[in-house]
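With one protein chain withheld, the remaining protein chains of the complex are depicted in position.
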Amino acid sequence: MDFLSQHIIAPSGQHLKLLEFLAIVVYTIHLPYVGLVIGSTAVAMWLTFSDHEIPNPRFARLAEDLLRTFLGSRFQMLVLGVLPLLALPFLYGIWFDGVPYAPITYIMLPVPGILIGYVLLWLYRSSFVGRKNSFNRHMGLGTLALMVMMGSYFVLLSSVVRLQDPEKWYRLKNLVILLLNWNVIYKFLFFVHAAFAITGVGILFFLFRWSDRPTTGDPDYAAFVRKFGAGLALAFTFALPVFNLLYVFTSPDVVFDSTVYLIAVANVFVCMLVAFMMLATLRSPGPRFTSLAFVSILGVFILSSVFDVRAMANANREHATLLEQAAEKERLEREAGIDQAIAAASGANLGEETFNKVCMQCHRFNEKLVGPPLAQRLPSYNLESLKAFIANPTKKSPDYPPMPNPGLSAVQIDAVSKYVLENYKTGGAPAAGGAATGTAPAPGAADTTQTQPGVQH
Amino acid sequence: MEHKAVATSAAAHPAAMKRLAIEREVISAMQKPGLLYWALVGLFATGFAVFLLGAWGIQIAKGIGLGGQLNPVGWGIYIVNFVFWVGIAHSGTLISAVLFLFRSKFRASFNRAAEAMTVIAVMCAGMYPLIHLGRVWYAFWLFPYPNQRLLWTNFKSPLEWDVFAISTYLTISVVFFYVGLIPDFAIVKRYTRGVSRHIYSVLSLGWVGSKRQWRNYNMLYALLAGLATPLVLSVHSVVSWDFAMGIVPGWHTTIFAPYFVAGAIFSGCAMVLTLCIPMRKIQRLENVMPIEHFEKLAKTMLFTSMIVGYAYTIEFLLAYYSGNVYEFGIFKDRATGYYKFQYWGMVFCNMIVPLPLFIKKLRRNLKWLFVTSIFVNIGMWLERFVIIITSLAHEYVPYAWGTYQPRGVEISIMIGTFCFFFMMFLLFAKFLPVVAITEKKEEVQ
Amino acid sequence: MDRREFLGLLGLASGASLLAGCDLTRKTEKLIPYLVPPEDGVLPGEATFVATSCTECPAQCGMTARIRDGRPVKVDGLPKHPINDGALCVRGQSSLSRLYSVDRIRQPMVKDAGGNLVPATWADALKRSADALRAGRENVLLSGRTTGSLSALMSDFATRTGVRREPEFELFSYAAVRAANRAIFGADVVPLLHPDRADVVITVGADVVETFGNPVQFSTLLSKRRGSHGRNTWFHVEPHASMTGFQADHRFVVRPGSEAYLLAYLLQGLSGKVGLPGGVAAQIASVPAVSAQQAEEKTGLTTSQIDELRHALLVAESPLLVAGSVSTAQESGLDTARLAALIQSACGMHGKTLDFAQAQDYSRVGTMADVERLMGQLDAGTVGALILFDTDPVAQLPMGDKFGASIDKAAFAIGVSDMLTPTMERCDVVLPLSHTLESWGDAEPASGVVNAIQPAIAPLFDTRSNGDVLLSLMIELGAAAAGTTYQQYVYDRWTRDLGAGAGAAMLKQGWGTGPAKAAGGSAGAAGHTFTFAQSTAPSGQVLVIAPSVRWYDGRSAVLPLLQEVPDPLSAVTWDSWVSVGMETCKAMGIEESSVVELRGEGWSVPLTVRPQPGLAKDVFVVQRGAANPAVGWARSGGEANAVVAITAAATGRKERLSEVSGSLYQEGRGIVPGTHPEHFNGDHSGHGEPKHEEVSFYPLPKYPNYRWAMAVDLDKCIGCNACVAACYVENNIPMVGREQHLRGREMAWIRLEQYYEKDGSAGHFVPTMCQHCDFAPCEPVCPVYATYHNDEGLNAQVYNRCVGTRYCGNNCPYKQRRFNYFSYEHRPYPMNLMTNPDVSMRGKGMMEKCTMCVQRIRKARDVAKDEKRTIREGDLTTACAQACPGKAIVFGNLLDENSEVHKWAHDSRSNRILEELGTSPGVYYLSDNHVKGNGSHGA
Partner (left out) sequence: MIKRIVDSAVFGYFALMMVLILLLGFRWHTHRKAPVQPIAFSHATHAGKLNLQCLFCHDTADKSYYAGVPSVQKCMSCHQAVKTEMPEIQKLTKYWNDKEPVPWERVHRIRIRNHVYFSHKRHIAAGADCEHCHGALRAMTQVRQVKSMKMGFCVSCHEANHAPTDCLICHM
């Protein structure tokens, strides 16, 4: 990922917020879809298998509907399944500029796997029709596809989850260490169960509410689908909170603040809503709040992704601040650069500004503040020694605290040293002016510009 | 309905008739438990809760110092009981597994009871290493698991071997016990109604007794028996190494492994007798537990008793012969020192008391057998006490000698385990077929 | 900033640095910074040292206190100090627990109407005392022995306030010895003994390594003539069995009260000597003649023994003979002392092996006669206010209760003390004393040497230093200007006596050389009629009240640490007992822990029996502080009577003694190095090189840089238990108390195993601690690696990894591992301040043991790393080695060829305990020179 960091300028605070938001959006688009795909494939395979054992037209039909509805078109796969993935590395690449890249490297890893997975899925889907004569190939494809997908997402999710534990990054020497972690495992299990839950709800939503309803005009098939979907959803919605809890339990302490765990609670709450809706659906003769249920189950995904992103941000709070400071610094340096250009051109007063901004906190020319009055000290300095001192201050006299390192850039040090050396004799008249009216062009400025070449040659 | 079916089929053949009789007898032993039974179970249950759990709780809160352990004697009767129970556990596996492989008939009368005893005894034994820990809340450190501390356990330590030996033993004996029960569950199911019927049917794992099932079943059972047999030797050898590996005079000897195994079988047989003789009487199993089988058990006991006796004498000889002042010092102290009563008590119970069993009349006299078995149980407990405590009390440095007496909390916990043991065994006797019905049936020609 | 204030700040900051590193003793949430950082050189978390003086007993050795976080956590001998040269005895080591004792008086107390002491303010207490002192009748001041400025101040007090200063009260007043010295040498002092200069040492009763004179000094000097330096011959003559006796080469047990005969007989042998001072010759002539067989039957010694002694004395180049303690504290005591003095003078020991120039000044100390006189006055009711200044006659005097009654007769009694002793309980006002470590002052251990006393911590309670108490009384009485402090007083005195600017030097060095007293010349004063021939020595059953190495005259028995540390002879810890010889036990049909009733005229005391090998028949020994029978005092010498006739009767009751020894004998095991059967090949020399390693199947341990090891020279070890006490303090070892001792759960990391020969002919004292074996049996059996061997040869114990299986403890052949059966972490205030922050407090259910002071190794490594080098010889030593008065323990890196421990380990006498087990221990023992191979392995 290093090639990224060359093209990255440190992001500012708002920029980071934006990145977090983008991440959430990506997950919100991507994960539910993947969930549906994986879940439906698995269910379809089970149905097909049972149908193969003891022929059962309903099963076959449902399986077909599932494949048709959920695996959707190549376009869907591309837009919902692949593109968001490619966004991730960029998001995190910027976010984690200048840190050990272990987790982010792993984020890139599964992408090819996932692509292969989609291809396999596509093959699986297209081989559905001819499954009667090539059953094993059909199932084999499905199994392979599922395994590849699951594996890839295990890696992806774990690397994303591991972003929340910066303490361990330098220990992530290989995949095994990455994956052998309770936090990661629970996250993945949570995801899988969520996938089946959304498949369950999805069955209701897409086969009853969505555009072409395959269930219309066949009441007992409809009843079967309703029961099946609701049952599936109910079962897995029940499992969700458990893994949620375990996930929260195993997360590193640094990720927590009030919002994060409230999100986790909200997540459970939404699960509860879904569960009750499914119960209602099971009891009532016809399908009920299918769309509402689907929206809520989406909510589960959204909430969990918000949880992860918040957690990641919490864990790396200081890193973010550092980035902001870096951005700030870059800005300053750019400005400093400009100042210097100006200074070089028209001999403006970088030195004076720096003095007013930094040194005046402790120093005046001829009054005692925290530091000694400059007029009394400076005679013992020449330009070089002063620059050296400012660059690396040491304790000079017992009556004053040691001077902290002001952390100025070389240019600033040079300028400010020249400035004070030239002005302290004149009782700091310009300094007083500077102190009063920041960047008012001081009368002495002209002279300094003339003397400057003199100093150089 | 099944009843009738069985009955009619039985009417056809006399052999089937016999089988049915056996079946009925065992099942009838399981009929609705009376008030007395529940009273007993309740009694033992409370005993377990109060004496074991209560006392242990206090000990954890206050510190292990409530016991009598002191500087030279770090291990009190907790470890004594541990070894004692592991010993008890052994005969279970011996009778069920080894005798099964030897195709010896008489096992069928006892194996169920013995296996149950094994499982329960191992549970009791397993508690003690935890109870005796100074910081039991860190007991999980004894298991090798990957942890953030990047630490591992010390596989050189005999105690670590113990952890594995005991857990393996528990697993195997539980599985063996359960597999043996499957066909019987299927039978019991037929005689029960309502919820319990459901439970039994679930437990029987859909056993229908088809040829295929029987074939697989026998294969599995033989395999398990094969697996369990080496454990009879290995587990107690490992337990004995807890001591033999130490350099404590009185512990550090090579004869410990066989000596302990023999002792284990000895005590195990005794405990089987202690349990089965009353059971036979109370549950009227005279036909399924014929006297001959008890006699055979008695013979085993006699034999092992003599092995143990040999070990006692040879130990002294070795110590004397070695000319090692520490080694002989400890044995002199056992016979004449502070713990001489325990020592001679042990000798009496384990060497003298079983001798009359040479007489056939006594072997066949259940009362006599019962009394003998009780003595042997006590004797074997004393043996462990003598081995562990006296050796530690008189080690190399005379300045550091000390004397140990068990104190309240230890006694109480010991009583607690016995309560637990009897509670579990009572439950077993009522809710599971106490004799392997199917095997009994097989005996019928 | 004034020092007191600075210490205050340190105290305040102590919180800070305690929490800072890793506070293992207290959970806390706050992080308290300094208000003002302390002066340079004081880093939080780094130790500082304050040189001061020990005042636990009158010997007053130089002492240095290690200060961590503003509180002294360890005291040790002041290095290079002319008296004790860096060593400190068991009492000195324990004196820290007096500072932190929970029993200290925390504020002034006054008697209320009901006659019980209740807390009061200083103002109130002082006012009451002042009123009482003004009351008009004659006021009396009775104090313990004082030296230096305090003594001077006390005289000022007496003169300015008109209080009569009684002769000071010490139970061990050396009255007889001093009287003899006054008569023969014209010096009322206890001279410094020089065993290092003597080739023959004869001690008659004087327990020179326990309490007599300055035991630490004696041991230190003695060690110069022990070990590899060759060895002088030491005869010890005593009626009972003392630790000192077992240290001597020849221990002659005489009938009680018969020492005078022996000495007289010896003296006659000397009469032929030429060039005796005239007076002495005359005196010798006046000694009643004692024939050889008279001496024998009186003393009960054999001819050979007496001749051996006599011959040794005759041929000796420079002998040292001294009589004292129990031998002079009896009716014939004065004679004994005088005879001893005569022999000393006759052999010309004065100035050679007896140094009168550097002697302990006891001139102000009175005799028992003075005490009785005072009691008379008190009873007569002539005394107004009685000031009892830091002394405890009621508890110590044989007739204590009578004295107590007399105290009540005084119009008003003012007590000054640090603890509520029986004496204090009878006072009307009790003024609390600060501990020495909280006070300014000085002490004069011997004439010519002055120890500085300076505070190491701000007073824990509302107490004042002894000088300040006197001054505040004077101020209250208007006898001194308000605001005068003892600190100033001491400073001025130093400047006056030791010259200007001496103060600073004193505080830095800890001691200064004052004006030496003139060495008393040989006076050969007027004759003295020896009465020992007439005086009736007690016959039949005899009680000997011996000084205690732990409790001195009983004053230190209040310190829990000195109860926890066992008595070297009997291994008894928390109980009072009477030692009885084996024969006596058989004769009376009593045994260990049976109770006997001791009866004298007018008193009787029941005590539990502890069999003591080597004790003569019908002799019963009680230690001062263990029991205090009303035995009166010896008229002739004026010392509290130590040898009295009694009748002992078995009561048939039994009471278990809390003692930590499993057996008094080796039971044929040859634990004591040099007595092992393997070593009985003619010479009892050991073998420097470890034997088993060549034939070991196991890979030998690899030590890249260090192999920390220890070597103990049993020839130098005097069995005083100082190491044990030092270890307790250094390593925060819990004091578990009597109950746990009875259950055999003492926690000491180092212990002094004592083994006697079955016939009591000899006693061996072996300090043993974890042996840090190369092949430690405890290591492989721990299931969780809580104990393991690190690559510096240390047998490490990781406390918080320990799950408490106790297998390591079982498998340790030396039985050196200690288990925390209960939680001992939390100590009551102020005891918790004594915990050494460098060492963590072990929790419930953990195994612990000697770490060879790993915290000191860590510190040394820290320093070494700063200087980019490895740890050198002399960078560190363990607490036990540092404390040892006999310099018998060395610690260091075995791999370093020129380290002391390497030399000792390869000495010809070097052995290792139970080496035949193949443990290859890291602690080497140099066998005792006078252990003869033959049969000394008991059984």
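We call the chains A, B and C, going by the order they appear; numbering starts again at 1 in every chain.
Just so we're on the same page, a contact is a pair of C-beta atoms (placed from the backbone, for glycine too) under 8 Å apart; a residue touches a chain by one contact, two chains touch by 3 or more.
Since this is a predicted model, take the numbers as computed values, not measurements.
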Touching the hidden chain, out of A:Leu232, A:Ala275 or A:Leu378, is A:Ala275
Among A:Leu115, A:Leu322, A:Ala388 or A:Val411, which one is in touch with the chain left out?
A:Leu322
Pick out which of A:Pro110, A:Gly202 or A:Pro241 touches the chain that's been left out of the picture.
A:Pro241
On subunit C, residues whose C-beta touches the chain left out of the figure:
12, 16-17, 19-24, 26-37, 43-46, 788, 790-791, 794, 796, 798-801, 838-840, 842-843, 851, 854-855, 858, 862, 865-866
Omitted-chain footprint on subunit A covers residues 167, 170-171, 238, 241-242, 244-245, 248-249, 252-254, 256-258, 260-262, 264-265, 268-269, 271-272, 275-276, 279, 283, 317-322, 325, 361-362, 369-370, 400-402, 404-407
With the missing chain put back, which residues of subunit B would touch it? List them for me.
147-150
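Note that in this section only the chains that are shown with their structure count from here on.
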From the C-alpha centre of subunit A to that of subunit B, how far is it in Å?
60
Residue numbers of subunit A (touch at least two other chains)
none
Junction residues of subunit B - those touching two or more other chains
none
In the complex, go through subunit B and note every residue touching subunit C.
62-65, 68-75, 132-136, 138-139, 141-142, 151-154, 156-160, 163, 245-248, 325-326, 329, 392, 395-403
Under the definition above, what is the set of subunit C residues touching subunit B in their complex?
661-663, 665-669, 671, 740, 743-746, 751, 753-755, 768, 777, 780-785, 801-807, 809-811, 813-815, 818-823, 844-847, 914, 917
